[in-house]
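Worksheet: the structure to be examined is printed underneath.
Missing here is one protein chain; the remaining ones are kept as they sit in the complex.
Each chain carries a letter (A, B and C) given by its place in the written order, and its residues are counted from 1.
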Amino acid sequence: MTVEATSARRAETLPQVVIRFAGDSGDGMQLVGDRFTELSAMFGNDLATLPDFPAEIRAPAGTIAGVSAFQVHISDHDIVTPGDTPNVLVAMNPAALKANLRDLASGSTLLINVDTFEQRNLDKAGYAQNPLHDGSLAAYRVYEVPMTSITVEATKPLGVKPRDAERSKNFFALGLICWMYTRPTDPLVDWIKKRFASRPEVFEANVAAFRAGYNFGETAELFDHAFQIKPAPLSPGEYRQITGNVALSYGLVAAAQAAKLPLFYASYPITPASDILHELSKLKNFGVKTLQAEDEISAAGIAIGAAFAGNLAITGTSGPGVDLKSEALGLAVSLELPMIVVDVQRGGPSTGLPTKTEQADLLLAMYGRHGEAPMPIVAASSPSDCFAAAFEAARIAIKYRTPVMLLTDGYLANGAEPWVLPDVDALPDISVPFATEPNHGDEFWPYLRDPETLARPWAIPGTPGLMHRVGGIEKEDGTGNISYDPDNHDRMTRLRAAKVAGIANDIPLVDVDDPDRAEFLVLSWGGTWGATTEATRRIRARGKNIAHAHLRHLNPFPRDLGEVLHRYAKVLVPELNLGQLSKLVRAEFLVDAQSFTRVAGVPFHAAEIENKILEMMQS
Amino acid sequence: MTVEATSARRAETLPQVVIRFAGDSGDGMQLVGDRFTELSAMFGNDLATLPDFPAEIRAPAGTIAGVSAFQVHISDHDIVTPGDTPNVLVAMNPAALKANLRDLASGSTLLINVDTFEQRNLDKAGYAQNPLHDGSLAAYRVYEVPMTSITVEATKPLGVKPRDAERSKNFFALGLICWMYTRPTDPLVDWIKKRFASRPEVFEANVAAFRAGYNFGETAELFDHAFQIKPAPLSPGEYRQITGNVALSYGLVAAAQAAKLPLFYASYPITPASDILHELSKLKNFGVKTLQAEDEISAAGIAIGAAFAGNLAITGTSGPGVDLKSEALGLAVSLELPMIVVDVQRGGPSTGLPTKTEQADLLLAMYGRHGEAPMPIVAASSPSDCFAAAFEAARIAIKYRTPVMLLTDGYLANGAEPWVLPDVDALPDISVPFATEPNHGDEFWPYLRDPETLARPWAIPGTPGLMHRVGGIEKEDGTGNISYDPDNHDRMTRLRAAKVAGIANDIPLVDVDDPDRAEFLVLSWGGTWGATTEATRRIRARGKNIAHAHLRHLNPFPRDLGEVLHRYAKVLVPELNLGQLSKLVRAEFLVDAQSFTRVAGVPFHAAEIENKILEMMQS
Amino acid sequence: MTDGNGNGAGGVAVKLARKDFQSDQEVRWCPGCGDYGILTAIQLLLPETGVLPENLVFVSGIGCAARLPYYMNTYGVHSIHGRAPAVATGVALARPDLDVWVIGGDGDMLSIGGNHLIHALRRNVNLKILMFNNQIYGLTKGQYSPTSEVGKITKSTPFGSLDHPFNPVSIALGAEASFVARTHDMDRKHMTEMFRRAHEHQGAAFVEVYQNCNVFNDGAFDAILNKDARPDMLIDLKHGQPVRFGTDGQLGVTMNEFGEAKIVEVADVGEDKLVVHDETRADPSLAFSLSRLADHPDTPTPVGVFRAIDRPAYGASMQQQLVAAVERSGPGDLGALLRSAPTWTVE
Partner (left out) sequence: MTDGNGNGAGGVAVKLARKDFQSDQEVRWCPGCGDYGILTAIQLLLPETGVLPENLVFVSGIGCAARLPYYMNTYGVHSIHGRAPAVATGVALARPDLDVWVIGGDGDMLSIGGNHLIHALRRNVNLKILMFNNQIYGLTKGQYSPTSEVGKITKSTPFGSLDHPFNPVSIALGAEASFVARTHDMDRKHMTEMFRRAHEHQGAAFVEVYQNCNVFNDGAFDAILNKDARPDMLIDLKHGQPVRFGTDGQLGVTMNEFGEAKIVEVADVGEDKLVVHDETRADPSLAFSLSRLADHPDTPTPVGVFRAIDRPAYGASMQQQLVAAVERSGPGDLGALLRSAPTWTVE
């Protein structure tokens, strides 16, 4: 059955829609969100997603703490964010409604599983009255759909017990949404079949629920008509959907191949970074070694050892783990070995908001080691960009023999978007030769630097004649022997700094998006790229001029950044922290960059930045 | 015998002298340095010292790596540094000469133990030729004294074996210097007697050696005359000599008494912080608890537990340990408990130069925790000032219920100076009441803040009715219950920041030393106070105007700092790092503070800062 | 001074009930999680001990298990991953009058926190340490833990784990623990008894609690804990009694010439050849060999108290040193301390 064709009423065309699926953790919202996203991707829309997991502990069913949500933004044009506010909220129970309602603008659509709006659930959600009856939803277009009971009905013929049948209600909701937005249904049915191949009764129940949802839209008198969102004119290429954590994992694998090095990933599980470990653990046939260490310090130590031994060594974590790795990273700086530290930032301080996003580890990445211990910092800007960012981090690490900090965040890690697959054969060669010969007469000096990059030779164990010892005590320039000489320490400290600073000559100039020679620049970094881009588009759509620059490299900065910033009368830096990048550019360039911050565990809404820009344009 | 009286030749009066004792680690240079200092202190000179230990490992006797030195500056006027370059170098062996010669200006005096200048020792020191014979010391006033052999001779009558006798040669050197600078000798003999009470043969040998040295000066034709440095007109009071680590320990004990709290110090040994642990471990009759933890993380955790339980909790360490404590400190920030972290800074990165000084942990102290985790920072400016700095850190910690970073450094820790004893009865009361009652109806809300300080109540276990749980997950404003609410997180993040920022209202304004309304300000912090003060004195002595401000509080800054800085056309920030404070003030106040840095493991020479000021005055 | 019995000041015995130890926070574990039963056992025990809620402190790290303090109407610190033994050490030494419990999972205590655990044990800090061993990382959604069996397929080991697991009882004994016990979440009475024993112990008491994570490692202990398996699979250690088990007590444990505990049919060897359990042996070898009976909980597994010996608790010794110092030198005098080096006066 290809159901689009059966729709009697004409679908209205929309440029875009933002849908949020919300329900209990056990309701399978992430799964249907993923499915809808995939269908839309295959259909050709541009899209972006924002999963919102409940906090790390499993909360009792029906409570606010247990609500799990998934937001997807689909469009017929290029989009860069998962959308500020949902146009449609699917609420599987009262708690889901309560937890998400505040994010909705009036006039939005609510699809409510009315079966769950009984006293017990209302109590659990903390509703004194039933919101469906007390008029509190008057501002919205509310559709009360008995999702559970229709699902149970629909699956009864299959002999499914009601308790089990209920579990398919998410597919009912998906079916209904698919009808509303005229999605192709065959791929979904195929997917269900494949996924539940080993449990035919589940497969059948889910398909029945899905069809029931679809048909409900079709036949119930509730809806005037369906909508359609045309495919977006994406640039040509082969696409897939990808989350940040997967893209990052693939980026590391690609970099290892391009560097002709074995990949070694040592990590200790931590939300939201664990999926990188999970992903890479599957890739044993790529020669990828993964190790779940006893803690983050060990993981960092293992990475250092693997780097010394000649692997492309990575250790990934989130904020608390970066804290713990600080001392080991100082050692890596001192040893001048290539290595990547992935920090998937989450809400802090301390345990903070472990499943939420934040950008508050930038200054930790810059300064979180005792002594002068500079590390290059690279940040990803979107889920799919994690691939390129990982590749770039590896390039710098290997070429300059330095640990590199690679920053992503919870939003990028779990968010998804379509991605044009890169041509893997066209990836640049980022390999460097290992040292094989003495470099100072017939001696080998492990700290004799390449005059251009200031990198020291990478001589790996097993190489005859190049035996040497490295350590964290200050080393004599050149020989690398222990040295307590005052001037040598000063020189080495400056050399290490100069090496990192010199990378500025090897990265692109700032790419300023400034079609109209604006006087006002917005400077963004990391995961705020999308919201900032969208905000500047909206500003321009209002006929005003605005410039936008986004930083992939946070240390060193592109060498023209100061000049660029000074070109503008006003500079705004939106960040999900209390103004960390703004501190850095102010100190470096004495530019009066204004900081716009929000630390709420969620990405910026484009509207927030838009309004801030408008406000500053006023003043 | 009171030997001054016996001196035939008239002593020449000098305003000051800088003497450096240098020898092998086993030669007892620290001991004689200490003795000379004490004698001079009791005599009434102002003074400052700078011990220079060999690196952490014990190097073979006679090698450069094994050289241990002690510099002391004594004067008849107020001084603030241990002196830039020694006027006199006592060199017990070739290595000591070689390692220290470069610090001497031409014309300085060398007192050389010529007995050690034989081939084996010259080889070990890496001298191709004997410097005593090759003319390389022509620029100095060289006195070759057979210290070892005279000592052996002098002790022979006592029946001391030559091997043992040699070990007294440091007392010979001390005796000679005491003669040269007409120090009282009785106290020294008394001290030797007390120290070696249980080993009379050692006592006698040392006294004999000391007298031999003294008499050598008196009788040998080498020296024209002795010198004398009159007592300094110090402000009235009772004085003692004190090192930074001891002063800091006493400051903590004083603060605990003033706060009416038991003191708990948890630490893991690390140079140069270990002596604080050693010192406090002796004070069990003060009720001081000390614990040598299994590592620095544990020490921080123990301090957090002790703080929760109602003690004044301290954890002390150096850079590598601060790295390790990062995660626990984030927890302390989140729990909002009073606690002090002492960082005795040493040369980094990594193991770096563990026995040398540096100021490169400031940005780590500021930013070395993931998420937004602000901590107040207090820094000591001189060895004795460690007492007051520790007291102030405790005051802030207790009043604002926050972990506080207390920064000192290797130079302050081991350096000594005279100190006017504070009146212990006049110490301010810094105690705060524990919570004893519900604070919200009949509930106890652990995060209901004091409206003025924003501090939360400190309710300690054992208090009936106030049972509560705290943790690192974000807490609801007021109740302290776990909260994943976005706006609450934003609010709490800003509240924590505001609490720390608000301390600015509770600390003194910047104390600017600017007698002449200068246009040029030097801004210093921590251990560079002395060299900066001396440099500005010299500048003024040259008839030029210069202002000096020194920061005790690095976070928050005094509330008028921005205004002060903007008052000057030029601002110079000298630091033993690559410009960390300058980054902070530039970012905060957009002032073009110039950074002057040296990272050589040694304190600034006043002359370096003086020259830099002159150079900048030129331009 | 005795270390923390926590009975508090008043001395007037107040009769408390389970609810006095329950906080107002909703308990948030997955339905069916073994943690519920453990929480109940603790909350049932405490009223019997006479300790007042305000004198109790529950300290935990991070993990599902580590959420427990939130549910206790006592003082509590939900600290950071692995560091609970350290934080609790601070509490217990700062205030030896308190009754301090440490709660954590197998990851929290044996992976990231392994070092703090073994040092707390050797120091014999007065802590009641309950390790909920579900042989998995629950909170982070199912990676293997240091107690997972070799070959375990988890998210982080899709091809099977390679690490040989720790035996928590063995490592605790190797770390000089003065009290070591094991219990499981299916037997509230046994749990309560073990927790009571831990509570009575002066010093560090380590209790391993087998706990079912029904979401990520369901049935890990079924082989020994299923109702009908228990008689033949659980060896209930009882002080002073021959080590005997089985439906009809037909099985027992003997010591071979290598000091290894071996399971035998009692009928084959005779009852007098059975090991008589003695918790109080100064030498931990007996406890250690018993711990080796089950490398992994699918062969007969001892539960109960392996070892319980007297050794000075750290807090008490620390306190004694302070008291002795005052006795020796008088209470500290700050003014005198400042003058402990030579002084001179400038007029």
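In this section, a residue touches a chain if its C-beta (ideal position, glycine included) is under 8 Å from a C-beta of that chain, and two chains touch if they have at least 3 such contacts.
Worth saying up front: this structure is predicted, and the values here are computed from it rather than measured.
Interface note: of A:70, A:239 or A:367, the residue touching the hidden chain in the full complex is A:239. When the full complex is taken into account, the listed residue touching the unshown chain is A:327, out of A:52, A:327, A:392 or A:490.
Contact with the chain that does not appear here is found for just one residue of A:291, A:322 or A:454, A:291. When the omitted chain is restored, the residue from A:92, A:276 or A:470 that touches it is A:470. Across the entire complex, the residue among C:174, C:231 or C:332 in touch with the chain not shown is C:174. In the full complex, chain C touches the omitted chain through residues 111-112, 114-115, 118-119, 122-124, 146, 159-160, 162-167, 170-176, 255, 257-261, 275-276, 278, 281, 283-286, 288-289, 292, 311-312, 314, 317-318, 321, 324-325. The set of chain B residues touching the chain not shown comprises 56-61, 63, 65, 268-271, 274, 277-278, 281-282, 284, 290, 292, 294-296, 320, 350-351.
Not every partner is drawn; the one left out touches chain A at residues 38, 41-42, 44, 187, 234-242, 250, 253-254, 257, 262, 264, 266, 283-289, 291, 293-295, 297-311, 313, 327-328, 330-331, 335, 421-422, 424-425, 460-473, 481-482.
Basically, only the chains that are shown with their structure count from here on.
The geometric centre of chain A is 40 Å away from that of chain C, both derived from CA atoms. Chain contacts: chain B has residues 297, 327, 330-331, 335, 471-473, 482 touching two or more partner chains. Those residues of chain C in touch with two or more other chains are numbered 62, 78, 80.
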